[in-house]
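Structure first, then comments.
Complex shown without one protein chain; remaining protein chains in place.
For chain A:
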Amino acid sequence: MDCSHVFDFKVKRLIVVFTLFLAFFSVTSPALAQVDTLQAAENSHSEPEGKEKFDIGKFALHHIADSHSWHVIGEYYIQLPVFLYTSNGLVSFSSADFLYDDEAKVVVEKGGQRFVKMHEKIYYASATPNEHGQYVQLDEKHHASNARPLDLSVTKNVCTLLISIVIILAVFLNVASGYKKRKGKSPKGLQSWMEPIILFVRDDIAKPNLGHKYERFMPYLLTVFFFIWFNNMLGLVPFLPGGANLTGNIAVTMILATATFLLTVFNGNKYYWKHIFAPDVPKLMWIVMIPVEIVGIFTKPIALMIRLFANITAGHILVLSLICLIFVFNSLYIAPISVAFAVFIGAIELLVAFIQAFIFTILSALFIGMAIEEHH
């Protein structure tokens, strides 16, 4: 039965809905940036003479972090919506209400509560400003110590996640309908581009590690592989649909690692658990072996989580730092060198994007394979 038209329809509808969703939070005009420039003028006035030293670390960490607005070009930002779960229920407003403020100086009042944004985190505002004009209490490390509502906002990362879902659905529903249409025939178009990669996951990742039971885990392995790969690649695109650091966000990698962890634990057979709780060693050694094996259950997914997070984050920081060299030396002549290096690292990052997706998938397969291995 040919149901490709249904898939086609669904994908188109998804794209339309998502475009409307983005259009709803329209690009704000630079007129709003007035406050920003006013504040900048104020800041420069209070600063001592001479230029402020450019801080690479601060700049890079700011750019790899999640954000409530999405930089388009120049002075244009897409202001994403804010959803807060407060003690008085759900509150929502546009992050444009903060007027580009990120130092807790602009208070937004919604639903009888007052909020401020500081370093992309939203806090309940204090009643009176402190000596810097900020509506938060700062502790000795200059971190805000106000209470925070539960932030359920659609941030830059959430947006990227939705975009990548649309891309992955569009690609794979197309491929799936191709297999339905041309059953038993040679692949065509996008399908013939994806087929070798799908076969690579099956033949090089699933089969050697999972043995004859590989088919049960193929959907998970393919999903994880393509999700990580597509998002790594999207993170390398410096302009709008990309630019977010999704797979370099520890919460995202934690969910992926948790999925592997749950699959390992729930598919583990009796030999796997015997290996952990009653290993074939002298009884006296159990005192050492059993705690080590129990810790091992948890360190494997934690290592998966940190590996992906740190690899992608380190790549982004590296490219940003190389570009920052221009501003550190404050000279145009350093620009060709710095851009050349950034392009070189960018090319390596393309490779790393694939390798990390591969490593995550093959280690997941390896851990699941260890859990379902029959005794021999």
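Things to note:
As a convention for this text, a contact is a pair of C-beta atoms (placed from the backbone, for glycine too) under 8 Å apart; a residue touches a chain by one contact, two chains touch by 3 or more; residues count from 1.
Convention: contacts and distances are computed from a predicted model.
The complex includes a chain that is not drawn, and of the options "Hydrogenase", "ABC transporter ATP-binding protein", "ATP synthase subunit c" or "NADH ubiquinone oxidoreductase" the UniProt name matching it is "ATP synthase subunit c". Here one chain is not drawn; of A:Ala104, A:Ala144 or A:Ile362, the residue touching it is A:Ile362. If you put the hidden chain back, the residue from A:Val107, A:Met218, A:Ala314 or A:Met370 that touches it is A:Ala314. Within the set A:Asp204, A:Glu293 or A:Glu373, the residue that contacts the chain not displayed is A:Asp204. Here one chain is not drawn; of A:Val91, A:Leu240 or A:Ile306, the residue touching it is A:Ile306.
Listed by residue number, the positions of chain A touching the unshown chain are 57, 204, 303, 306-307, 309-311, 314, 355, 358-359, 362-363, 366.
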